[in-house]
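Step one of this worksheet: look at the structure below.
For this depiction, one protein chain was excluded, whereas all remaining protein chains were kept in their positions.
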Amino acid sequence: MEKFINDYQEGCIPQILDKLEKNNYSAFSGYGTDEICENAKSLIKKAIKSPEADVHFVAGGTLTNKIVISQFLKSYEGVICVDTAHIATHETGAIENGGHKILTVKNKDGKLCPKDVERLVKEHIEGLSREHTVKPAMVYISQSTEMGTVYTLKELTNLSEACKKLGLIFYIDGARILYSLFAENCDFTLSDVSALCDVFYIGGTKAGALLGEALVINRGDLKRDFRYALKQNGALTAKGFLLGVMFEGLFENDNYASFCKRAVRLADKIRVALKQKGVEFESDCKDTQIFAIFPIDYYKKLEKEFDFGGAVYKGDKAYARICVSWATTDEKAEMLVNAINNL
Amino acid sequence: MEKFINDYQEGCIPQILDKLEKNNYSAFSGYGTDEICENAKSLIKKAIKSPEADVHFVAGGTLTNKIVISQFLKSYEGVICVDTAHIATHETGAIENGGHKILTVKNKDGKLCPKDVERLVKEHIEGLSREHTVKPAMVYISQSTEMGTVYTLKELTNLSEACKKLGLIFYIDGARILYSLFAENCDFTLSDVSALCDVFYIGGTKAGALLGEALVINRGDLKRDFRYALKQNGALTAKGFLLGVMFEGLFENDNYASFCKRAVRLADKIRVALKQKGVEFESDCKDTQIFAIFPIDYYKKLEKEFDFGGAVYKGDKAYARICVSWATTDEKAEMLVNAINNL
Amino acid sequence: MEKFINDYQEGCIPQILDKLEKNNYSAFSGYGTDEICENAKSLIKKAIKSPEADVHFVAGGTLTNKIVISQFLKSYEGVICVDTAHIATHETGAIENGGHKILTVKNKDGKLCPKDVERLVKEHIEGLSREHTVKPAMVYISQSTEMGTVYTLKELTNLSEACKKLGLIFYIDGARILYSLFAENCDFTLSDVSALCDVFYIGGTKAGALLGEALVINRGDLKRDFRYALKQNGALTAKGFLLGVMFEGLFENDNYASFCKRAVRLADKIRVALKQKGVEFESDCKDTQIFAIFPIDYYKKLEKEFDFGGAVYKGDKAYARICVSWATTDEKAEMLVNAINNL
Partner (left out) sequence: MEKFINDYQEGCIPQILDKLEKNNYSAFSGYGTDEICENAKSLIKKAIKSPEADVHFVAGGTLTNKIVISQFLKSYEGVICVDTAHIATHETGAIENGGHKILTVKNKDGKLCPKDVERLVKEHIEGLSREHTVKPAMVYISQSTEMGTVYTLKELTNLSEACKKLGLIFYIDGARILYSLFAENCDFTLSDVSALCDVFYIGGTKAGALLGEALVINRGDLKRDFRYALKQNGALTAKGFLLGVMFEGLFENDNYASFCKRAVRLADKIRVALKQKGVEFESDCKDTQIFAIFPIDYYKKLEKEFDFGGAVYKGDKAYARICVSWATTDEKAEMLVNAINNL
């Protein structure tokens, strides 16, 4: 049974394992104040061409989102995102538990549209009710999106400009941003993304680290005292060098690139095979996720050999996500492609 | 420069590294629903002789404390602990940020005394102010304590009985519990501790794991829905098998024992050497921590070769903590003992 | 300029003023432990035919909603309501600030439909994501609704049964419940409503008190320690007898009835007049609120003499709420009816 369930089912890229072994008996200072973290931060700041940025390593994505949103907003401020956003749908109310209302607008193929942001802000600020509604203060998007789609540079620029004009913090959840860099027709770099937003994170967990997300704070006034916030939220890892190792491993010699690039290439291959069989997609997905709408009999055949983590059935269709990861080999992907061709 | 700064400065025991390597390309199901976590939980339940317990793995101690306290208490309930408790002094107000008042009483050599618990509860419940004060509902202790002292079985039993009588949840922070098992004259086992409390955690981070604490919930009514609470607090690690590997590594063949035992033995040696030189201690510490009160000139000499993480000076004394870890070798400890002998 | 802006623009019914004067120099015990509060609670328990209920007086509706929801739900539990619900739209994120996600479904003429509740619960509980989404645990409705519509006894019964079946707490916001009792074709009593829900509040503010809502807790396990929750949220009024006076004034001799009955009767008259002129309504409103859709020229004429608190313009229509209150006199309503007739 070959598993294409998600992109966090395997361990880590080999360079990280090597480093863990190499560093195992060295004595590092605690809570991320060590030299490995320093080096990992330097590598990231170089990659995003932003020497002034503050970089923090956090164990997971939900924890990162919760801290960013609860720290950067006043209690009565809300965060705008699409209805399919991770914070709105898959974080067990972590953001609300942190005290903040999420203001959702309908997604367009997984993406947020600046016009919807402007309309929503207008309704809240100019409405008769003013202080009886929350005050929109942040925009949250994911790159790539929860639907596997990828914002173009133009789309990101438009959102960035809308945020500036409206006085909103622009926050990008980059759980899969390292994959998005290799999506077909990708027209942006990591540094482009960084330059357009106030704060974002580069996901390590899904891109080949054992765990960890690298939070980048670009806006000066948001940097202050952030380690206090991390500690208060249980996010200052005692053996902080562990997270340093993850990002040193990913960014040294751009190690992440070959793994993420391969993963997207393999996903593209699978997409091509599916299309040739007339399988449709829920979205114009371009990262390592494929939101396929199978004829049920196709799905029933495939699930004998492949595990996609369960499908939702509607009418005569089976909706399932196929997910390639940094660890997926050419051979494993080939097996799936062949099975699709033989449907 | 030899570092005796803390017990989280090195990586992990070799058995864990081996397992990481061995499992690296297997595909596990996410969020701790995998077979490694299952096995690790079984090993722990066997070790505590409590097949009915619920075990959850959490990335760190502050995160664990915050979730346990915020989930098990109603908003107006408070937690009782000593003034030196970790939650009261070193968690940046995480517990208060989770909504709860900490009710501190003066420690006795780092320990909490049942009489103080009874008095405090009486004052709050029977007082004239009743609902104008918080309602005490939980007792928090650390085993071993933040002062390195170790509760005896009798002391734990007395606290446990006081909690039962007063209707308080008894919670034990076991960040260093695996060390405490090897303290001089230790008269309890892991299963003894487990049987006496409602909920506790076994610290992995300080005992030879890269990260992770194993939370054990004994009381039935506290078990419900706990994974929701974990997720909401950003504590459901995507690659949950990583935490499983940590505790499988520690508890398989009782691997932790040889490392923790050695660490306490080495700390004892250092204590003996210090005593012989007339150095005093802040507490009757018995785990791998030594709270030494050095004559300043002694400290000045030692800090040329050894790093204890900084001292606090009062009068002609230097207060410093020497900390041995699971990774400290006999050779390294011997160097310190020799240096002390040569003072 | 005659104001029909809302139902909290005037002071209180004369019986309350009399009591304030009469009691002014008596010395009452604090925080609602006085004999006036006791009497007021007895009157309410008699009115709802529920001697076992717990009654608490709270200064305002948002405060009541916030406390009820934050106390009765676990942090990871959510509350279900319609998209137009007061808690979802007009409380500045108070519920989220209290830590809870609001799960909205589309309203049907301001009302919540049991089928939507069932579907939503099913999606959350049976879905693949389980603990990655909040757990629905409460249903919130308003009687009458924010659209001025009134649930029938049958509709309330159906919702009540759905809640029982699904294990949800059923909470009714009765900010305008005293008006709803006099709505055309009303087929329920206060005691009917009380018997169908776990907790509800009877709004005093909008029904002729200076301030105050009477929270009624029917379900036994929800009663415990509630005064602690009130105090912690700043809702235990020092001069608690003030709130007692409000509800003694409203419920003694059913004083509220004549005022609320008149208000609905006058609103009905205005509705009839509007209909005759072809003015349409946004909803089938039956309490003292009228959500009118005026031809703009009609509205322009009326607003010269009457203040409805501002309209929203869409196309050639003006959307405005006309609100009658307990204090509105026949003469004042007649003036508006005449003006409408003369349009």
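Letters A, B and C mark the chains as written, and numbering starts fresh at 1 in each.
Heads up, the rule we're going with is that a residue touches a chain if its C-beta (ideal position, glycine included) is under 8 Å from a C-beta of that chain, and two chains touch if they have at least 3 such contacts.
Note that the structure is a prediction, hence the values are computed from the model and not measured.
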item	value
Of B:39, B:89, B:189 or B:255, the residue in touch with the unshown chain	B:89
Selected residue (touches chain absent from view) among C:30, C:167 or C:220	C:30
Contact residue for the chain not shown (choose from B:101, B:206, B:227 or B:317)	B:101
Residues of chain C in contact with the chain not shown	3, 5-6, 8-12, 14, 17, 20-21, 23-30, 59-67, 91-94, 97, 205-206, 210-211, 228, 231-239, 242, 327
For chain A, residues in touch with the removed chain	70-71, 74-76, 131-132, 134-135, 225, 227-232, 236
Interface with the undisplayed chain - residues on chain B	75-76, 78, 89-93, 95-97, 99-102, 128-129, 131-134, 309-310, 312
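The criterion applied here is as follows: only the chains that are shown with their structure count from here on.
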item	value
Most central chain, judged by mean C-alpha position against the global CA mean	A
Where chain A and chain B are represented by their mean Cα positions, the distance between them in whole Å	34
Between chain C and chain B, distance of the C-alpha-averaged centres to the nearest whole Å	50
Cα-centroid distance, chain A relative to chain C, in whole angstrom	42
Multi-chain contact residues (two or more partners), chain C	75-76, 131-132, 134
